[in-house]
Each structure stands twice: as C-alpha cells, then as structure tokens.
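Below is a structure I'd like to ask you about.
Complex shown without one protein chain; remaining protein chains in place.
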Amino acid sequence: MSRLDRAGIARRVAADIPPGSYVNLGIGQPTLVADYLAPDSGVILHTENGMLGMGRAAVGDEVDPDLINAGKVPVTEPPGASYFHHADSFAMMRGGHLDVCVLGAFQVSFAGDLANWHTGEPDAIPAVGGAMDLAIGAKSVYVMMTLFTDAGAPKLVPSCTYPLTGLRCVSRVYTDYGVFLIEPDGVTIRETYGIEEPDLRGKLGL
Amino acid sequence: MSRLDRAGIARRVAADIPPGSYVNLGIGQPTLVADYLAPDSGVILHTENGMLGMGRAAVGDEVDPDLINAGKVPVTEPPGASYFHHADSFAMMRGGHLDVCVLGAFQVSFAGDLANWHTGEPDAIPAVGGAMDLAIGAKSVYVMMTLFTDAGAPKLVPSCTYPLTGLRCVSRVYTDYGVFLIEPDGVTIRETYGIEEPDLRGKLGL
Amino acid sequence: MTLVVESADEAVAGVSDGATVLVGGFGTAGQPMELIDALRRLGAKDLTVVSNNAGNGSQGLAALLAAGQVRRIVCSFPRQKDSYVFDELYRSKRIELEVVPQGNLAERLRAAGAGIGAFYCPTGVGTPLAEGKETRTIDGREYVLEFPIHGDVALIKAHQADTLGNLVYRKTARNFGPVMATAAKLTVAQVTSVSSPGSIDPEAVVTPGIFVDRVVACPSPAVLAEEGAAG
Partner (left out) sequence: MTLVVESADEAVAGVSDGATVLVGGFGTAGQPMELIDALRRLGAKDLTVVSNNAGNGSQGLAALLAAGQVRRIVCSFPRQKDSYVFDELYRSKRIELEVVPQGNLAERLRAAGAGIGAFYCPTGVGTPLAEGKETRTIDGREYVLEFPIHGDVALIKAHQADTLGNLVYRKTARNFGPVMATAAKLTVAQVTSVSSPGSIDPEAVVTPGIFVDRVVACPSPAVLAEEGAAG
C-alpha cells in the first residue's frame, strides 16, 4: 500500500470511528473525516461553539451567519440537533462525554503529548481557541497529520519541542506513512503505507 | 402601635421590598409576604426548585404536580415565567442575583449569624434543604420570626446556640415586637410594636 | 449512542450491587417512579442513592428504601411530612445519611459532569456541614472546598425524548434531571413519549442526547407529595 494522501488519512480515521459515536472534528484537515463517515454510521458531530448533531457545510441559500462551526464555516442543522451555550459545550467536552476528538498537530510525543497551538516563534500572536480543551476532553484523541515536516523532520517525536497543548492525551496518530497507537508501554505501529516498518522505526528513532 | 401578628409582620416585610425586586420567599411564614405585595409592584418571585416568575398558590383545576414551589405546594405559571434546572437555580442564588431573600429562623445573632435548619436535638433527623444556600445567596437576607420562643427566650441573641445556617448573612430581622437592622457596628432598632425601645433593649440585652 | 428500550426493566438492566444511583426529582415532581420500581424488581442492593429527598409516602424511592436495597443516601432534605419509611430506617440505624446543602448537591453533580476536579463554594461556611472540610479565603470571602459527586447510574424523568435521546422536561419537574444526566456513567431517562428526531426544537433541548444512554416511554401520571418544610 502506498503512502496516503490527505483524503486517504481522513478515510482511515473515519473507518475507525465506531458507529453512533459522538465526535468533535478539529479545524482544518480533521473536518475532511466527515466526508468519509458512512451515511448510516449514526456518528453525531459536536462543534464546541455550541451545537450537537451538526450538519455538513452549508451551500447557497442554506448559509446562515448564526449557524457556523468552530472554524466559522456555515453549516446546516439536521433533525435532532441541539444548541447550548459555551459553558455547557465545554462542560460536555471536559466532562469526557465525547467519544472521539480528531485533531491536527505540529508534534506528538511518544508519550502522547500534543503540540498543536503555537509554533513557539517569538513574534507569533498566541491564540489557543479550544485546542487545550479538545486535547483533554474526549475519551479518545486521534491526531491526523503528515508524519514529517516539509523540511523532513519527524512530527512524532521522543519529546515535543513546540509549546504543549496537552500532556499524555493522544491515543492514536494517523499519518501518511502509518497509523500509530500510543499505549502505556510505548508506541505501536499498527500499519504502514509505502514504507517498511523497520525503515519507519529507523526514521522516527522508535 | 401594638404587637404585630404574623400577617402584620408579613405586611411590614412586603412594604420594604423595592418594586421590581427579585425575591425568594422561604418556606413557612415568609410565603405570607406574597399576599401583601402590591399587584403592580413588579416583584418577581424565585423558587429554588427551578422557576423565576412564580405565581400564587394553585387552586382547583390549576393544580399540576409538576408545578410546585420549594415547599412542594402547587403554584401557578404567570406570563413571563421561566424554568431552569437545579444547578442553574442555585447558581442564580449563590451568584448574588436575588435582591432579597426572606427566611424564618430559630435564632439570629447580633452579628447576623442565622440558625434556622436544625434544633440541635441529638435525635433530630438533619435536613438542610436549600437553607444554607438561601442564607448566603441574596443581596439582602431578611428574617421574619416571633421575637421570643413560646418559653419566652429571645431569638435575637448575642450568639446563636443552635447549629448555624450561615455566618453574618442576615441584614434585617422583622418580628412581632420590632424591626432590627443588623449593621457592621451592631443592631439598630428601627421600630417597635407594643413595647418601648428601652424595654425591648433590656429584654434582649442589646 | 442512545438506546430506546421497551420496558423500565430493560432500562435498568445491569445496575449492580454497590452502585451509586443518582435519582432525579424534588419530592415527587420529576421522580422516576417506574425506573425506581424496576430497580427494586432487579434487586440490586448495597446501593448509595443520591437524591434531593429520601422518599415520599410508600411509593417510588420510599419503596426502594423499604426493600432494604439502599445502604446510604446522600440528600439535602430527608425529613418530610411523608418520609416515614426513611425516618424509621434512619432511627433504627439501617441506613446511612449524608446531608448536603441543596445547591451544593446540584453543583457537585454539575462538577462531576463538567470535568471539574473540585470547587470553592461559599455555602455552609462556619456551619456544622462544613466541619472538617478544607477552606480558603479568596478576595476576602471564605469558601469551602467541595468535590464532585459521580454516579454509576442516573435515573431521571423527563417529559419527552426523541430517538437520539434529546430531552425536554416539564415545569418544575426539570429540577435535578439535567445535572444528574451529565454526572453518571449510565443515564436512563423515563419519558411520557419518544418521537422522531426533528420533533423537538433544537433551541429548546435541555439535555442533549449525548448524556442519555437509555430512554423508555412510561406514560405515568404525576403525583403530588405531601407538603414538606424547607425543600
């Protein structure tokens, strides 16, 4: 099997989400996952700006400025949706009620530490949004990302060098080269794409 | 002016509640206050079991087992009422949003300590309900009670001997013999009924 | 995922001995009578029950207590005019009691549902119910440290549900239902009717389906408790 593209990673994540799960898809790449959920999966999407049972992106006349997702993209309201305020929405997350949260990342450590909110550049304007809440809120946190930076550096690392979003919070990492399980005794490679496992271990120092 | 009866005390309290106030009337005697609020006072009643804008006691066909006050008495729903759950209801109280709370008491200390939930008898079954939340929740806490026990002991005392409900929380005490203001520098007698102030001071050790 | 089940017995299946059971209701308003009856039939014992009151008359929670299935009860106001079942058990030392101020009961349940580790609360400072508890002065005011109350199971009564488990309540029968729904591992709701998604206004949903594991329709008339003093 060859290296996955973004759609391939999203498809792989979608296949691992149990039917009927309550799921928050982070902004950016993770939103692609929604496109690969089976229509009868019964997966219910949460958006942290106050909606459960969020629908797909709105098109044309469906666009309503009062109905947006966490990325401020207009979405739709399918039957069975509900609205709530921000304290209730984050209580829902912090209280561990979501089954899965899918996030992008700059780096994930072998212990499951997540860095996805700040590049650490001194002149960057800090902005965390709901990243830290999402990182610690769901029963399982899946990261989806390319395994290497454009410069070729691994993003699954012994220890994050970027500012942390959460400690030991990531349970799985879905990448273009493989799927990794973060377990108490270390990282397991569940599958690889376009690379042999020994080579992958070598590149990551696993 | 002669010593007040229960209705007289309730009338006196009602007269001191500013128009438009949000008010919680405790169970027992304090509920009488509602009968003496002017119809156009705009006073809005809160009941801690989850309703703002509570109406009068229900009669006949109005009785609905799902619509009760904190004393479990059926009440009515006037236009402009709202319902909320218990955590929100007590947040409303604890957060200091109510203007006035009127409570009964076994004892009030000169410093405004309140004892109204437990007689301290060793075989009594303890039951606090919302008493402690009410005691510390409103901007002003008014107590209405008879000034003396049946045995003739004062209930406005230098220091409560009954188990406390709240510390330094009472701002006024309305009784059959007089109205007392609890202020940082001590107790002021605002008016007396059927007794001269010096006599009253003497009886209370004020 | 919310399951719509056919009977109250199915709804409480699996509740085990020693479980902490959150029971909705303020007096009889919002008390899930049919679910409690099913729990009694199931026979689970050594239960800890968390509920505002300790039963009214001889039905519902009072009957569960009478059956000897409850080892300990956490509530704000056990003593009511019609709490004779509890009174007798308590006086004969056959049930343990923890009395919690009503607002603290609600807030501790909320904290459990909201992932809050503990909170500083002004209620009860200086009273016997705060004895032995940690305190802290913040901005000149004293607070007591209070911890969450987690349930293994919550049994609640709502008005209507859709098949996704979204709930609306009815008047003051709402009371503890919405917070208890968030605070238990397994939340079971009895409702008067279950309808299809879209039948409840999304703006008016009080408990989103994510908090509800099982729903059962039990069309049952509400009943009035006798008046009791002080909640």
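Going by the order they are written in, the chains are A, B and C; count residues from 1 in each one.
Methods note: a residue touches a chain if its C-beta (ideal position, glycine included) is under 8 Å from a C-beta of that chain, and two chains touch if they have at least 3 such contacts.
Keep in mind that this is a model prediction, so the values were computed, not measured.
The chain not shown here makes contact, within the complete complex, with A, B, C.
Among A:D35, A:D64 or A:E197, only A:D64 touches the chain that is left out of the view. The chain omitted from view is touched by exactly one of A:R6, A:R56 or A:H85, namely A:H85. The hidden chain makes contact, of the residues B:R11, B:H97 or B:K203, with B:H97. When you scan B:A81, B:A111 or B:I189 for touch with the missing chain, the hit is B:A81. Residues 19-22, 42, 44, 46, 52-53, 77-84, 91-98, 137 of subunit B touch the missing chain (whole complex, contact as defined above).
Residues 26-28, 47-51, 63-74, 77, 83-87, 89-91, 93-94, 113, 117-118, 123, 125-133, 136-137, 163-167 are the ones on subunit A that touch the missing chain. Although one chain is not displayed, its contacts with subunit C can still be listed: residues 107, 111, 114-122, 136, 138-139, 141, 143, 147, 168-171, 201-204, 206.
By definition in this document, only the chains that are shown with their structure count from here on.
Interchain contacts link the chains end to end along an open line, per the touch definition above. On a Cα centroid basis, the chain most remote from subunit A in this structure is B. Chain centres here are Cα averages; for subunit A and subunit B they lie 53 Å apart.
Look at where the CA atoms of subunit A average out and do the same for subunit C: the two points lie 35 Å apart. With touch defined as above, subunit B holds no residue shared between interfaces to two or more other chains.
In subunit C, the residues that reach two or more other chains under the touch definition are 110.
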